[in-house]
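Note that one protein chain of the assembly has been removed; the remaining protein chains are unaltered in position.
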Amino acid sequence: MEKESKNMSVRDAIIMAMSEEMRRDENVFLMGEDVGIFGGDFGTSVGMLGEFGKERVRDTPISENAISGAAIGAAMTGMRPIVDVTFMDFIVYMMDNIVNQAAKTRYMYGGKGQIPVVFRCAAGGGVGSAAQHSQSLEAWFTHIPGLKVVAPGTPADVKGLLKAAIRENNPVIFLEYKAQYNMKGEVPLDPEFVLPLGKADIKKEGKDVTVITYGRMLERVMQAANEVKEAEGVDVEVVDLRTLSPLDKDTVLESVKKTGKVLLVNDAHKTGGFIGEVAAMIAESDAFDYLDGRILRLAGEDVPIPYNQTLEAAMIPSVERIKKYMLKLVNNR
Amino acid sequence: MENSKLRATPAARALAKRLGVKLTNVTGTGYKGRIHKEDIAGFNYEEKVHISPLARRIADEHNIELKGLKGTGHRNKIMKEDVLKLISDPELKARLTRDDFAEATAPPKAMPADTQAQAAEQSADDNTPAAAPQPAIKGETETVPMTQMRKIISKRMMESYFGIPSFIQTWEVDMTNLLALRKQLIEPIKEKTGKKLTVTDLISMTVVKTLMKHKYINASLNKEGTEITFHNYVNLGMAVGMEEGLLVPVVKNADKMSLSEFVVALKDLTERTFSKKLLPDEQAGSTFSISNLGMYGVDEFTAIINQPNAAILSVSSTHERVVPLNGEMVIRPIMKISLTSDHRIIDGLAAAKFMTDLKALMEDPITLLI
Partner (left out) sequence: MAKTKSKKTELTKEKMLHMHRLMLDIRNFDSKVNRLVKKGKIPGMTHFSIGEEAANVGAVAAIKQGFDLITSNHRGHGQSIALEIDLNGMMAEIMGKATGTCKGKGGSMHIADLDNGNLGANGIVGGGMGMAIGAALTQKMKNTGKIVVCFFGDGAVNEGTFHETLNMASIWNLPVIFYSINNMYGISTPIKDMINIDYNYQRASAYGVPGHFIEDGNDLMAVYNKFEEIVQYVRDGNGPVLVESITYRWLGHSTSDPGKYRTKEEVDEWKMKDPIARFRDYLLENKIATEKEISDVEASSMEAVEESVKFALSSPEPTLESAFEDIFAD
């Protein structure tokens, strides 16, 4: 079957994914602050109020607790809400409902009930919005059994995985990156284009070193990989995790065994960050005997994101630093 | 137990274990001397040139030899720019282009290009015991270019095979007494040296003893074939087969060694051959060579002379055979040995005399004590 695709932005891919799912299933609806006439804080629901009406594209008061609670209650009773968290930093107000209620209800009730809800978060910095509006907090949620955490890095993956998250019968934390809403890429137009949750993707095959990443840093890792190939002949294999929890351990370990050299990159803070978990998983697996160098991590600095744009840029991995780390491993440092 | 203060990656450790390589013998090129996989694997037995992957590719393309050169990269690593600079100068490039005669088998120090006492030749057989697991060949065929080492072996073989008028004598030896002697000596040797006494050790000792009485067998011929050199000592070359090719480390002054000393010396040489830690001196200067395929079940074979030696002994495996003895049929362990001789120095009689004495000593090795 001929699959058409179109070059579009992450933002448009999001609107397309949500709209397709809302057309397909009348139980799906969107709620959050300013999602209606404003079209979302980041323009991710522009035009949807017109098509679906204000019952299904529902503006809320500034009540994160009530928003998340209502989403969970609605999900428990047959609806499939999408919550627009807006800045991921605000998810802190939703923690009780996400962690204590959504993640645990089915388990505590002995397998009764299900909570199909998606929390869409605008994560990361790079837009000069400073410390309280620039965080990537995925690590917290990967720590909670009962939640799934997804962080795509290309427009196509955004569409395919958001649709999957909406169709998923469990709570999903879905990361979008503020700095990438305008990023463009080829996106399949097929309304049944759905990617599987829990599967990583080899974005580039290689044999000299494995770089594991996701989300915002994928773009930079790919650029770095292409540049070191040109300049140094180094053949990088890029593993895009896509879903953080549940983690696709098989794909990761296979790549590690292939190259023996591992670099993990993300934009979130290094300490307690999710790539630490992946590194530990690699070190305790049977891929350990194939390691021919240290397991290196390159992540955001352990500081609140500063306002000044130059400072901010220096606080997360750049293409230059990613290249430097790739070469470190290749040169047995 | 490997030294725990040693820095080595898990992959390097696993490979070393598989190959039986002692990590303490390996030089690591990683940070703070950390040993990496490539420090052990040594795909070509070449000097380890510290070079970036891209620079190496470019150098190979132009067939440039970079041994001994220092680059501008970290810890003198040769980088792409260094290679490009070198090949842009035509005179430099010409000087550096690889010579098939070059001593690729020598470890770190450069060897004079025309010394014939190079290791790496001799065997006509394909039975190189695998030192490392073979990579799987996918599909129907796989074509690889010859390694430097193989090229050298190949060249030397040709020279020896076609350059020397050689003849072969094959003799059968009854190994009963030698095997019995070995049994008796295993424990005492183990106690004294910590090493296991092998049949090869005993056979070598008989050869060494016999050689001292046959100066033409223990001689060397110069390349032009105009001068014969007689030696008052025996430097015994023992062929060691590895995946990459054959090396012939030399036990110097074997004639002056007791059996225990020889056992230790040969074991040490063999180990260091496998871990690529032989000194250049240890591959040169043999006066006679032995090629032993006894452990591989070969009935009989002939070896090619390791120039500038006058002869080489091939040792085959021992099989139980029915032999007539004093009018009766008995079962004895019989081993075949063949002497390939350079007819320019050795004629049939001299060879036969040597082999007679050798056989006698092997069949009654107690006289080694005399």
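Here the chain labels run A and B in written order, and each chain numbers its own residues starting at 1.
To be clear about the criterion, a residue touches a chain if its C-beta (ideal position, glycine included) is under 8 Å from a C-beta of that chain, and two chains touch if they have at least 3 such contacts.
Because the structure is predicted, anything quoted here is derived from the model rather than measured.
Visitor: Quick one: which shown chains sit in contact with the chain that's not drawn?
Guide: When the entire complex is considered, the left-out chain reaches A.
Visitor: Of A:Asn7, A:Ser63 or A:Gln132, which one is in contact with the hidden chain?
Guide: A:Ser63
Visitor: Tell me which residue among A:Ala13, A:Leu49, A:Met76 or A:Ala179 touches the hidden chain in the full complex.
Guide: A:Met76
Visitor: Would you indicate which residue among A:Thr44, A:Thr105 or A:Asn331 is in contact with the undisplayed chain?
Guide: A:Thr105
Visitor: Just to verify: which one of A:Gly40, A:Gly124 or A:Gly146 makes contact with the chain not shown?
Guide: Of the listed residues, the one touching the omitted chain is A:Gly146.
Visitor: Spell out, residue by residue, where the missing chain touches chain A.
Guide: Chain A touches the chain not shown through residues 29, 55, 60-61, 63-79, 81, 96-97, 100-101, 105-116, 145-146, 148, 169-170.
Keep in mind that, in the parts below, only the chains that are shown with their structure count from here on.
Visitor: If you average the CA atoms of chain A and of chain B, how many Å lie between those two points?
Guide: One centre to the other, that is 59 Å.
Visitor: If you look only at chain A, which of its residues touch chain B in the complex?
Guide: Touching chain B: residues 208, 231-234, 260, 288-293, 330-333 of chain A.
Visitor: So in the complex, the part of chain B that touches chain A is made up of which residues?
Guide: Residue list for chain B touching chain A: 9-14, 29-31, 34, 36-38, 52-54, 57, 74, 77, 80.
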